[in-house]
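Of the protein chains in this complex, one is absent; all others appear in place.
Moving on to chain A:
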Amino acid sequence: MSYQGKKNIPKITSDRLLIKGGRIVNDDQSFHADIYLEDGVIKQIGDNLIVPGGVKTIEANGKMVIPGGIDIHTHFQMPYRGTTTVDDFAQGSKAALAGGTTMIVDHVIPEPGSSLMEAYDQWRQWADEKACCDYSLHVDITHWNDSIKQEVDNLIKEKGVNSFQVYMAYKDYYQMSNSELYEIFTFLAERGGIVQVHAENGEIIAEEQARMLQMGITGPEGHVLSRPEELEAEAVFRAITIASQTNCPLYVTRVMSKSAADIISQARKRGNVVFGEPITASLGTDGTHYWSKNWAKAASFVTSPPLSPDPTTPDYLNTLLSSGDLSVTGSAHCTFSVSQKAIGKDDFTQIPEGVNGVEERMTLIWDKAVTTGKMDENMFVAVTSTNAAKILNLYPRKGRIAVGSDADLVIWDTDSLRTITAKTHNSVAEYNVFEGMELRGAPLVVICQGKIVLEDGNMHVTSGVGRFIPCAPYPDYAYKRVKARKQLAVLRAVPRGMYDGPVSEFSMSRGGTPSASARTSPTKQPVRNLHQSGFSLAGNPALCGPPTPDDIPIRPAGRRIVVPPGGRSNITSLS
C-alpha cells in the first residue's frame, strides 16, 4: 500500500486561488463572499480577504459558486464477461469533471465466489492509476457466507468502505434470499454500514423473461416488458420491510419508476430511514425508446431496473427529489459500446446493462428541476452533492463550501444552453441516451483539489491525481435515528406464572414431511428442518434443560410438567 500513501500527500503543485465576487450556494443558504483556496483546501471565506500576493484570481461576477457534485453511483472500467465498460476511470472521471462533478463513488463488483477484499484492491489499483478526481468505493456483496462477513468487517474497519450493495435481482447469480438479506442487514446495522439495494424481484423477472422469449420477443423491448415497474416497487417494499425489522438504514439505488418512488416516500412518511437515488437517466428520459426501430439505439437504453415507458416519470421523480422524498442523485454511468451491447442482439437478456449520465447529471437536474421552478438552488446543491456526502460520512469535507473543506468547487452558469450529443460528450460511448436534448445550466469553471480543471470550455485533467477518500462507519445522517430507536426497541417477556394445566398429547412429527428439502425451492438445504427434528427429540427426557434458542433441536418444548418447578400458580382459571 505504499502506492496509496503517495496519493494522500497534497500535491506540491497545488495553486493558490482566489474566487472573487461569487455567490456561495450551500444546501442551507446562499451568500456573497470570496473564497481563498490553498493546498487543495478552502482556507478563507468572506469579504475583503487578506491573501498572499501573486494569487491567481478568478472573477465570478456574481455567478453561483457551489460545492462540486458527488456522483454516488458509477461503474467505470467495470468488467463484464471478459470485456470492460468503455469508460475507464480516466475517461469516466474526465466526463464527470466536465459536468461539474468532482467526486465519484464507484461500485466494486466481485464475482460471486471470489473475495471482496481482492476485488476491492483491484478497483483501488485501477482507480489510483487513472482517476482524475477524488473517489470512494461501494462494495457489492454478491454472495453471503461467514468469510464474506469477515471481509465486510475488515472493509469497514480498515479500508474506508461504509456502503455495501446487495441484489434482489439476477436470480441464481447475485440475488439474495430474504433470509440472507435479513442477515446482511442485521450484520451491517451492527457495524454502522449503509445497505444499498438493487431492488427488483429477480424470481418473477426470470419467469417473465422466459415467457417473453417464448413469445418470440427477443429485442430490447423485451427487457422492459420482462421487468415491469411493479417488480421494482415490490422489491423496494420488501427491502424497506426488512430494513425496518432489522433497524438498519436503507439506500435504494436506481429509483427508476413512479411506483418505486412512491413506496419510498410513503415509507419515509411512516418514519423509515430510507434514501432513494434516482439516476440521470430516470430523471431525464423514459423507456419509450426501447421500442425504437434502431436496435443499437434501443439497446443503449438497456439498464436495470429499466427506464419506465411512462413518459411522465422523469417529471414525477424530479418533483419527489425537490420535495426531499428522494435524497440523492447518481448516474449509474456504465457505458458499453454498440458492439458490446450486440452480445444480446438475439436475446435481450444478454444485452449488457448500463447507460451514460455522469457528465449530464447536474445539468439535467438544473434544467428539469430548478429552471422549471420545482427546486431552489440550495436543494440543487443538496441532491447533487451535500446529501451524498452526509450519507457517506464525508460531510463537511465534501459537499459544502466552508473553511477546511476540500477545494472542490464549481462556478455554475445558469444561463448556458447546450445540446447533448454523443459527438461532443466526453464518454467513449457511441450513443448518448440524452441525444438531442437542450439543457440549460452548466459548469463554467470546475476546481478539483484546488486546481482548475475546466475553464473557458477547456479541460485540464491529469490522470491519476484522484485520491481514495475513506468513508467512516455510522454516518450521523443515517444512524442517529437508528441508534435512538435501538434503545427504545427493547422487547420484554411478560412475567407469568408457569402454565400448569393439562397439555394435550401430540404426535412427534408434524404430519409427516419426509422430503422437506425437495419441496421447497431447489436451492434450499435440509438444514432448515430444525423444527421437525426438534419434535422428534422432544420426547427424550434426557434433553431437558433451559431453552437454548440457538439450538432449536434440543428445545424441550411440549413436555408435560406435572409438578412444575417453583410451585404452582393459578393462571389457568378458565372462562
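In the analysis below, a contact is a pair of C-beta atoms (placed from the backbone, for glycine too) under 8 Å apart; a residue touches a chain by one contact, two chains touch by 3 or more; residues count from 1.
As a convention for this text, contacts and distances are computed from a predicted model.
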Would you kindly match the missing chain to its UniProt protein name, picking from "Palmitoyltransferase", "Dihydropyrimidinase-related protein 1", "PAT complex subunit Asterix" or "NADPH-dependent diflavin oxidoreductase 1"? "Dihydropyrimidinase-related protein 1"
Considering the complete complex, of A:V41, A:A342 or A:M459, the missing chain is touched by A:A342
For the chain not shown, which residue from A:Q91, A:S163, A:Q196 or A:S244 touches it across the whole complex? A:S244
Residues on chain A facing the left-out chain by the touch rule are 79, 81-83, 111-114, 143-145, 170-173, 175-180, 182-183, 201, 203-204, 206-209, 212, 215-219, 221-222, 225, 228, 230-231, 233-234, 237-238, 241-242, 244-245, 291-296, 298, 337-340, 342-343, 345-346, 349-350, 421-423, 430-431, 491-499, 501-507, 510-516, 519-525, 527-529, 531, 535, 547, 549-550, 552, 555-559, 571-575
